[in-house]
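The complex is shown incomplete by one protein chain, all other protein chains being positioned as in the whole.
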Amino acid sequence: MTPALKGFLLLATLKMLVVFTVLMVGVALLTLMERKVSAWMQNRRGPNRVGWAGLLQPAADGVKNILKEETIPAEASRTLFMLAPMMAFIPAMMLSAVIPWAAPLPVTFDFTLPMLGQFTHDGLLPFAVADLPIGFLFVLAISSLGVYGIALAGWSSNNKYSLLGGLRSSAQMISYEVAMGMSLIPVLLLSGNVSFGAIIAEQQTGLWFVLPLFLSFFVFLIAGLAETNRLPFDLPEAESELVAGYHSEYSAMKFSMFPIAEYANIVTVCAMIVTLFFGGWDIPFTRWDQTGGVLQTVLTGLVMFLKVLFWIFFVMWIRWSLPRFRYDQLMALGWKVMLPLALGYIVVTTLAVYGIEHGLGVEGVRLKMLLLFALNVVLAYGVFFGLDRGHIVVGSYRQDSTSLPEAPLEVTNP
Amino acid sequence: MIADAVGGTVEALRSAFGDAILQDTVSCGDTVVFVDPGKAHAILQWLRDTPGQDFNYLTDLTAVEYRDPERPLEVVYQLRSLERRVDLRLKIQLVATADRLSVATVTDLWQGADWLEREVFDMFGIHFEGHPDLRRILMWETYAEGHPLRKSFPLRGQFSRAEQVRQALAANPEAHYSMEELSLAEALHELPVDMQERLAKGERGEVE
Partner (left out) sequence: MTTRTVELSLATPGLDPDGRPTRIPLGLGHEPDVDLGDFGAEHMIVNIGPQHPATHGVLRLVVELEGEIVKRVIPHIGYLHSGFEKLGEYRHYNQIIPLTDRTDYLSPMANNVALALAAEKLMGIEVTPRCRVLRVIACEMSRIISHLVWLGTTGIDLGAFTPFLWSFQEREEIYNLQEAWTGARLTTSLTRVGGMMADIPEGWEEGLRSFCRTFPKTLREVDTMFTRNAIWIGRTQDVGVIPADEAINWSLSGPMLRASGVPYDVRKDRPYLDYESYDFDVPIGEHGDIYDRYRVRLEEMFQSTRILEQALDRLEPGPINVEDPRVILPPKHRAMSDMEAMIYHFKQVMEGVPAPEGDAYLGVENPKGELGYYFVSDGTAKPVRWRIRPPAFINLSILPSLCEGVLLSDVIAINASVDIVMGEVDR
């Protein structure tokens, strides 16, 4: 083993430990955040008994869940029942491996440990556990595996509610995965690369992709919500219909695995949103952050954290505001709106990029993206106009009327 | 209120049905008409469909048993004309000691009578002939103590508390399941052997 390989292994192990720990603690704190956010929205206080402002509440919940009795239904398929939470948990954890959390840091060391020998490293250290060249393709591939956990949990519980929940979730996740994948093709068109590092670099030279690719962002956001089974897409666990959906029969830590996986997925999706459309760890209006250094890495990490936190808050905000879709509406939205929208957008973007580059002969990256942004404003106006006209989810008889009744209902006063 | 509070309905009824209208009174301002049990359905239909009467709304359907065992049981229809804003109470008298208390159903006139008639059957044991699904509604299917709102039914129940407990404990649990769930028992011979065995052990059977 060469000293450089050993150095790489050492750093990789360290990064893995750090990311995993931060993610697990973060997920635990996210449950607290969710409860606090919902409490603020609902004029409540939220958890405030355990620790200062309830900060130890997640720890208390964790201890409770570990100590609770595990029950396995007598008629459940035991192996799959035990396996399902892990199958939901592991992909969720793996996803966070490729996200670049901060600017790369130049690290140089050369030391020798007794027994282990010499460790060396020289060069930029990417702040992703694995800076894979396949980038977001890895995310798409692994996130698809998450559905197995949920579908198996639903099936193996031998419970009708769980089964319906599992069925719904597999149908839902598969449907929205397509739209999600399609919505990322325009990103590929602009950046010319699937690796996160290249995508961030392209956004640093040009514009954040949310501007030139707004509709892509829109589709990705919706699909991301659906992929993480959050309201308004939480049909698999729709508590008013299916009690708790696919995890009705789970208890104790096996149950906790599902919320942990869900929150880890939220973190990943939000990090994806930030990385793909909001410049990742890029600090806007400055090039200083790319120069490399400890301070730069810390600050870019902080910026990334704030951006991701905002989107997590956004997801929670949506959850506590909106009602839930119905199954057929969910499918209609996925297949009849999101997918055609994403496909059409690919065509439009392709033509636009070709036109701008070859027709107009625009050279500058930023100007090119500004032109695309102008195009997107027009497109988004059309799309939202169409959606707002109520042709998507409105009940059938109101589809023809242009607006909803503004005035109170007809009143009689005999 | 005056006697023709329902706008001449009683007179119209008398001229249309003659002897089938046994009696009419006004009680606390409500007009009450007693009719022949055999003609009740036709009268109700006439009241509902005749222009000018328009008693299209069945407010309530219930029964009354008096403390005096000599007095007949009454089936009471509270009718209302939504257009004319008037109410009419129609009563049928049944001999309380009859073996089988029965009247014709009005579910063909008002679908809302479905559950109301089931409730009256459940509580009084009055059979509504022609009702599509006449079974107990508030008490459970296998309730064996009779019909609770009958005066012969003591307040504490027909059986002693000890007997009620004994019955509950001795009961075949499957008998307490609704008929929908009994499909499992019916399909028992189709199930895999291991599941048959497990079901045979009952709900509290051994868990592996």
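In this document, chain identifiers A and B correspond to the written order of the chains, with residue numbering beginning at 1 in each.
By our rule, a residue touches a chain if its C-beta (ideal position, glycine included) is under 8 Å from a C-beta of that chain, and two chains touch if they have at least 3 such contacts.
From a predicted model like this one, the values you see are computed outputs, not experimental measurements.
Within the full complex, the chain left out of the display is in contact with A, B.
The residue touching the chain not shown here, chosen from A:Y148, A:Y327 or A:F373, is A:Y327. Among the residues A:F89, A:F119, A:F136 or A:Y161, only A:Y161 touches the chain that is left out of the figure.
Within the entire complex, the positions of chain A that touch the omitted partner chain are 38, 41-44, 160-161, 164, 168, 231-232, 234-235, 238-241, 243, 320-329, 387, 390, 392-398, 404, 408-414.
Within chain B, the residues in touch with the undisplayed chain are 27-30, 32, 56-60, 62, 64-68, 76, 78, 82, 85, 87, 89, 110-116, 119, 123, 132-142, 144, 148-149, 153, 155, 171-172, 174-175, 178-183, 186-187, 190.
Note that only the chains that are shown with their structure count from here on.
For the pair chain A and chain B, the distance between C-alpha centroids works out to 57 Å.
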